[in-house]
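For this depiction, one protein chain was excluded, whereas all remaining protein chains were kept in their positions.
Coming up: subunit A.
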Amino acid sequence: MALKMVKGSIDRMFDKNLQDLVRGIRNHKEDEAKYISQCIDEIKQELKQDNIAVKANAVCKLTYLQMLGYDISWAAFNIIEVMSASKFTFKRIGYLAASQCFHEGTDVIMLTTNQIRKDLSSPSQYDTGVALTGLSCFVTPDLARDLANDIMTLMSHTKPYIRKKAVLIMYKVFLKYPESLRPAFPRLKEKLEDPDPGVQSAAVNVICELARRNPKNYLSLAPLFFKLMTSSTNNWVLIKIIKLFGALTPLEPRLGKKLIEPLTNLIHSTSAMSLLYECVNTVIAVLISLSSGMPNHSASIQLCVQKLRILIEDSDQNLKYLGLLAMSKILRTHPKSVQAHKDLVLQCLDDKDESIRLRALDLLYGMVSKKNLVEIVKKLMSHVDKAEGTTYRDELLTKIIDICSQCNYQHITNFQWYISVLVELTRLEGTRHGHLIAAQMLDVAIRVKAIRKFAVSQMSALLDSAHLVASSTQRNGICEVLYAAAWICGEFSEHLQEPQQTLEAMLRPKVTTLPGHIQAVYVQNVVKLYASILQQKEQAAEPEAAQDVTQLMVERLPQFVQSADLEVQERASCVLQLVKHIQKLQAKDVPVAEEVSALFAGELNPVAPKAQKKVPVPEGLDLDAWINEPPSDSESEDEKPKAIFHDEEQRHAKQRQPEAEEEELARRREARKQEQANNPFYIKSSPSPQKRYQDMPGVEHIPVVQIDLSVPLKVPGMPVSDQYVKLQEEREHRQRPEKDRRRRKKKDKDKRGKPRRHSSLHTESDEDIAPAQRVDIVTEEMPENALPSDEDDKDPNDPYRALDVDLDRPLADSERLPVQKHRNAETTKSPEKEDVPFVEKKIKKPRKKEKKHREKEREKKEKRKEEKEGEDFDFWLSTAPLPAAAPAPAPGEPGANTVTAAPEGGGEEPRREERGDEDEDGDNERDPEKASKHKKKKPKKKEKEERPKDKKKPKKKQPPGEEAAEPVENGALADEPLPPMSSYCLLAENSYIKMTYDIQGSLQKDSQVTVSIVLDNQSSSFLKGMEFNVLDSLNTRLARPEGSSVHDGVPVPFQLPPGISNEAQFVFTIQSIVMAQKLKGTLSFIAKNDEGSTHEKLDFKLHFSCTSYLVTTPCYSDAFAKLLESGDLSMSSIKVDGISMSFQNLLAKICFHHHFSVVERVDSCASMYSRSIQGHHVCLLVKKGEKSVSVDGKCSDATLLSNLLAEMKATLAEC
């Protein structure tokens, strides 16, 4: 044995290592494949040896060969051998090879379960790490199920290195074994607040990845993420969170409102472009989710667009690219703001970078309007000519078509122009989008009736031109347009100027080189043409000419009959027989035209692609029921037993059916006839299409712009679309005087009426351009009562669907991760393998018992927690002011959306402090509940006292249930919910209207506050013409629209129907904020009811308290301590007796009503912080004694402080 070992190591000196292999391959450039196959043979020999080092070396070389494209799955078993080596060096090689070549189909993978489990619980963190890394690449559903519990344990490992890997791999486990998501989620959530930034980042990563697929399940985490966002400095984490918020906001607009401010701050402050970009992106997502039109949001849009413009103008192409990408998102909802930057986008079209040009093209899509479409397309067409490389040219082509056809061609005013553009595009050689152009031609010709005449003339020109036919070799090539051309000319042949010429063009021998499906259409439409020519000739009484045409058909059709394409052959044979028959009839002078054209009578209508699917099942129709009874053989034995129970009923039903059916059928037939008669699109057996066209109202009378069609249209393929640009200009020119007149009128009106309307913005809008032709675009047909469903868009095979589970629901007993059963512990041979499972057993057995207990406890707690969380989330969200557009709920209502500060912050801030302690005591971290909410809210001292107790208990086993059972304030907290609070106070009230108000400052504007006033119509009258006015003081002034005097009121931008309330916002400018102020004011309005309307007014006094100048600002304890030490602050205190409220609620109340945030809380003592809009720091120390509360305050302004404390005293006295 020893000899063998020695021999092995001597042998190894002659083995190639990886470097030798690489060098060898490089030296055998000519016969690389041969050399490698030699090497593989050597490797196979090496793998047969017992020496693990030799095997590892071989596997390492295989990994290299795998990169070169060699399949190494045959060595899977050897790889597993190397993975199970005891040395880290070998193990790492094994896992690397496995991660490169193992997958779900690798059958030996199931042998690895125990090995991986052993490695996961290895005392060496790098063994564990390497196993986790490897597993992350080849985890299968079986491995995920068997190892989920082990990995979950690792999430609480002492080493952050392991923790972060364990957290990340959980995502893969969830994907492969969705049942693990719910049991593991609480711990994953805890990791969001892990003291190690790497672990935290990993947890954010995983949750973001999960939430991206099923965002609604993660909404309740929003407050937590929000806190992370405002506190984290790690840009990676921030980017992920901000991206996540982008996915969450569409589900919860209130969240978006809350996000706008911190995101805007980040946009202003960050220097990292990546972060800035993601912020802009999420702000855009927020703005998309919010109903637009709020004044303060247009500022956000402007900010975004501005920042993006800076990106786009940057010389860094990456930023340019991303800027355009983000711009296209804004475009979807706020096209106006983007359209202002059209110059920039057009400029980017000329960029040398194709990616950027493509992005700019995307943007163009949304920038077109009726006004600039022609111009933009002209520009694109010139790019088409210049573009080298077919990919970009094809992209341009599709873009032109997309731009023009968007929203049912809404931007096209002149379809003749569009057809010309399409015809011009047919000159593109080598494009693969011929079918696109063809589809457009067909679509336009079918749906825009007025254009048919023009379209037909253009199409006949196309059929005449030779170059298209010549290009027939390429699939999907430009020859596809001939398909459309042939069909249009055939279907609308009555519009053809010279049908005979077209007919001849379609029967040319060269046509037979076209693809089969196009030839088939040719054959079919030749007959249509033929029919219409016959008709023409017969009407003109030229039987000779008619016979000539027939002769031509008979002569030329055989070339199609010989076609190799079955479809062409079949159609051609049919048609040929038909024509021969006609020829016979013609010889006998029988008029045939009428009958031949009857073959093609009727009009084809466009039908929506989903129409068939959307037909609702009529009531009473059971699609699963038999129409006729199934054949009797099944009835013999199987059905008899059933019949015992259903016999009578069945018979009864059978008897009645026939009668009902006949009646029903008759009724339905009648109804259908009725419906068909009323449906203009139904194909009726009415007179020939020609006649119908003439009868159609509006087709002949459409005012077609007078252009000299004959000149350009006879020349196929000439750039004719340009002339429409000129035409349009002329038309606009003609329209302008009229428009101006109209505008002037409007302006006069505006001056008299409301000065605040932005009517001037709209004067250049699309509506002013009258279309050149009145086109009635026939919309696609849908069944009459089609169901508006989008269900068909969901993919049932989506792997992320399984992860769509409710995460807030408490865990059930059955929901547990499978714990290892030691079924194959005996089968392992090596001694090292034996002791580890043994150790594990020891640990796990007692754990299992406990687990049940723990699970129950947890369940109870979760329930409570969940209830609370639901409320918490709503409460947390409700801190944003309501948009003026939405009616505000009555103030004081529980959970009303009119609250300003989050009192929740009260319990949460101290957490930061505790982290240091947790680090010291590694073992405690294993306890999953350690970092949970309850503990965090516990005061620091208490925790320290507890610690010795913990240590006496067996390690890692502190059941969390005990914690909950302890009568700490937590229990009280859960039982006694915060009373509903509203910051809106009554302003004034009369029989018509009730006004409540709230004042908010913003840190960005140091001399402005916003007063939100909820106006509640209490009467049965309709209130309108409301005007808000106050008597300004020297210090405080109402911001009035420009140009109005200090005595003018500000109109309220809405009216109030009876019983409706709405919120209006007014901005006040303030010079000094140290004193409270009262302003007298009046709301005047017109109350209108059945009896008539009266002018009414309501006087009020607006109270600007010092509190209203404070803005809730979070502050870290270290910064807070520094502030206090600085000595710049003056001090004052108050004391209030007779308070029965709990300290928690008291703090919440101060936070809420006085805009403070808790910095730190220890027992019944808390430090709080706030900041005024002018930057005064206000620090409070709140202490609760028995039935009394004392507040010591420090502030940079003494007057402000004393006023604030006086106000606070009043609030506290109510408690």
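Convention: a residue touches a chain if its C-beta (ideal position, glycine included) is under 8 Å from a C-beta of that chain, and two chains touch if they have at least 3 such contacts; residues count from 1.
We take it that contacts and distances are computed from a predicted model.
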Among "Cullin family profile domain-containing protein", "Meiosis regulator for oocyte development", "AP complex subunit beta" or "AP complex mu/sigma subunit domain-containing protein", go ahead and choose the protein name stored in UniProt for the chain not displayed.
"AP complex mu/sigma subunit domain-containing protein"
Only one of A:Ala98, A:Met229, A:Leu322 or A:Cys1115 touches the unshown chain, namely A:Leu322
Of A:Lys34, A:Lys48 or A:His103, which sits in contact with the chain we cannot see?
A:His103
Give the residue, chosen from A:Gln38, A:Ser231 or A:Ser274, that touches the chain omitted from the document.
A:Ser274
Option touching the unshown chain, where A:Glu42, A:Asp142, A:Glu209 or A:Glu1027 are the choices:
A:Glu209
Missing-chain contact among A:Thr63, A:Ser180 or A:Thr249 belongs to A:Thr63
Residues from subunit A at the interface with the omitted partner, ascending:
12-13, 17-19, 22-23, 26, 53, 56-57, 60, 63-64, 66-71, 87-90, 92-93, 96, 100, 103-104, 124, 126, 130, 132-133, 136-137, 161, 164-165, 168-169, 171-172, 198, 201-202, 205-206, 208-209, 212, 234-236, 239, 243, 271-275, 277-278, 316-318, 320-322, 352-356, 358
